[in-house]
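Every protein chain except one is present and positioned as in the full complex.
Presenting chain A:
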Amino acid sequence: MMREQETYSDLTDLFTAEDRKLDPAPFVQDVMGGIRRKALMRRVLLGAVGLAGASVAAMQLPKLLSGWTGLDLALTKSVVDASKDASLLSTVDPLWLVVGGVVTLSLLAITTWERT
């Protein structure tokens, strides 16, 4: 079977000869220059966005640290206060310690029962 292109290969040759006259160098240079420019622009844009993001994050850091320190201090203070209260109660009346122990054991028993 004759291939479709063979019926007009003479015309294809004419077109190809016309196209061969086109100088490739300036065109290739333009295309590759465009590609490099786009890549550079993308890198600059990404860098700028990344830098802006990092700056915003860095600005939030002191606030975050102070919040964390505050939380840490509050926890420590409550634990210290609780132990102070417990020792104070025991010195005033040891019965409070017994009451506290019974309540704690009851709560533990209920919790264990509920889980099973």
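Operating definition for what follows: contacts are C-beta pairs under 8 Å (C-beta built on N, C-alpha and C of every residue); 3 or more make two chains touch, one makes a residue touch a chain; residues count from 1.
To be clear about the criterion, contacts and distances are computed from a predicted model.
Chemist: Under which of the names "Ketohydroxyglutarate aldolase", "RNA polymerase sigma70", "ABC transporter permease" or "Spermidine/putrescine-binding protein" is the non-displayed chain listed in UniProt?
Modeler: "RNA polymerase sigma70"
Chemist: Out of A:T12, A:S55, A:T76 or A:T104, which residue would touch the omitted chain in the full complex?
Modeler: A:T12
Chemist: Touching the hidden chain in the full complex, which residues of chain A are there? Just list them.
Modeler: Residues touching the hidden chain, for chain A, are 4-5, 7-8, 11-12, 14-16, 18-20, 22, 24, 27-28, 30-32, 34-36, 38.
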